[in-house]
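A protein chain is absent from this complex, but the other protein chains hold their places.
Our next item is chain A:
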Amino acid sequence: MDPKLKKTKDSSSNSANSPDSTHSSFLFPDEVLERVLSLLHSHKDRSSVSLVCKDWYNAERWTRTKLFIGNCYSVSPEIVARRFPRIKSVTLKGKPRFSDFNLVPQYWGADVHSWLVMFAKVYPFLEELRLKRMTLSDESLKFLATSFPGFKALSLLSCDGFSTDGLKAIATHCKNLTELDIQENGIDDFGGGWLSCFSENCSSLEVLNFASLSSDVSFDALEKLVRRCKSLRILKVNKSISLDQLQQLLVQAPQLIELGTGSFQQELTPRQYEDLETAFSNCKNLQTLSGLWEATSLHLPVLYAACASLTFLNLSYATLRSDELAKLVAHSPNLRRLWVLDTVEDKGLETVGSSCPLLEELRVYPADPFELDLHHGVTEAGFLAVSHGCRKLHYVLYFCRQMTNAAVATIVQNCPDFTHFRLCIMNPGEPDYLTNEPMDEAFGAVVKTCTNLQRLAVSGLLTDLTFEYIGRYAKNLETLSVAFAGSSDRGMQCVLQGCPKLRKLEIRDSPFGNAALLSGVEKYETMRSLWMSACNVTMSACRLLAKDMPRLNVEVMRDEGSDDRQADKVYVYRSVAGPRRDAPPFVLTL
């Protein structure tokens, strides 16, 4: 710990004991403290700072302008309003992550409206709102658009409950909008008219991402908007924008740093093709490229000139073959992050290994997740090839249909710096396909070798041994995802007892029961949340947990037609706000 900080702590605590309270301000005036603390941005640092002493708690709360709430139910709008008087930016996350995969019923909650009402009262100068897995209605969006005159940035990821009508309100009323980022939401798309709601005076946009919306927008309105907004650095359009339209946009905005193209398939005249090529080569600052829907080898070459500066290439919606990917990555030696579909197959990944030595993050998504035919997609060979060539790899998300313990062991030997290791062998309970053994040793190798591991997702046939390994070695683990794994309560117990930094534990379809759940009684308050679904937990154990730990919210959802005693879905999280007041009838708060 910084000796200067320690010194101040001692003097402050001395002053707390002595009646002479001017003692600490003589040594360290509030104004100075606040000035220093206003330079702190990480919310984790601020949290630590606020725990030092009362003075520091106060100084911190007055200087915090960015609010991060990882679980919207862990605290209430009222509590937040009382503590932080000067907030300009809010990040709120709502539903448990498994809601992305339809495991949480609709109308579960995480509605942002009550938060917006509080913000309007206490933070009228709110500028930024970033929501993840929250529910918000068009009315909420209209309320947002009209309640905050200085509102600048809206980012919605994996949210639901609203439609393009709500976006109309934002475009119409937020005169100083710099950012509109709409990603992968459950949104009702009633048409692209919202884009035309931006006023002709609007020239402040820096970020515009509507890639996930499907309706056509007025190209004329878009082109004029792009032309006016000279500070635009991120533009991600949707599929309705054709290649020749894209060319016209690029000509207006060669300064772009991140580009998401529209549809990449169109009959082009040679002149149009040339113009497009030129437009791309004039984008000297391009670092991120995405979109590329329906891209084929016919048009990919127009990108080559822009690939040299790329650090992030998101091809996860382009069904590219290995040869198509090979040519692209050959032109992109500076790639740090690459997302692809498994249509590129192992061969494609081999070319990644040989072309992208600086690669740090690789994600391979399944083009046809429900296809069980082993002849498609990627295998351990592709992953191995990347690990040989890309020694700096530290983040991987890999969907495959077969894997071996030996391959994973080699992979982590090649790349020992993994911080995020998410391996999804798509058939539940799939063993090592060569030895027919469980995949325990694979994940054992991961946790033993990768000491900086923060996030782990396991899959395949796994016994308790995997979890013993995790508990014993994964000392920096913060997030663990488990599905169709483990043999008994012992597995979960090992994790709860062994991983000191564990914050999020999500488990589905695994044989962990009451003993496992209750072994974590002391642990859950140090975590953000626990999710257990289709495990062996009963209502009585949940009630016991709820009774023993009043500062935990224990919520149960039951499946239709299941036994009264079974707790089919359990969601446990710490909260200073007490039980939810907005829980729908199917959520039982114990």
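Note that contacts are C-beta pairs under 8 Å (C-beta built on N, C-alpha and C of every residue); 3 or more make two chains touch, one makes a residue touch a chain; residues count from 1.
Keep in mind that, in the parts below, contacts and distances are computed from a predicted model.
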| query | Which one, "Auxin-responsive protein", "Phospholipid-transporting ATPase", "Mitochondrial import inner membrane translocase subunit" or "alpha-amylase", is the UniProt name for the chain you do not see? | reply | "Auxin-responsive protein"
| Contact partner of the left-out chain, one of A:Glu184, A:Glu274, A:Glu522 or A:Asp582 | A:Glu184
| note | Among listed residues A:Ser163, A:Ser488, A:Ser575 or A:Thr589, the absent chain is touched only by A:Ser488
| message | Tell me which of A:Cys424, A:Cys450 or A:Ile470 is the one touching the absent chain. | response | A:Cys424
| query | Which residue from A:Glu200, A:Asp220 or A:Glu267 sits in contact with the chain not drawn here? | reply | A:Glu267
| query | Since one chain has been left out of the picture, which residues of chain A touch it in the full complex? | reply | 98, 100-103, 158, 184-186, 212, 267, 293-294, 316-317, 319, 341, 365-372, 399, 424, 426-429, 431-432, 435-438, 440, 461, 463, 481, 483-484, 487-489, 508-511, 513, 534-536, 559, 561-563, 568
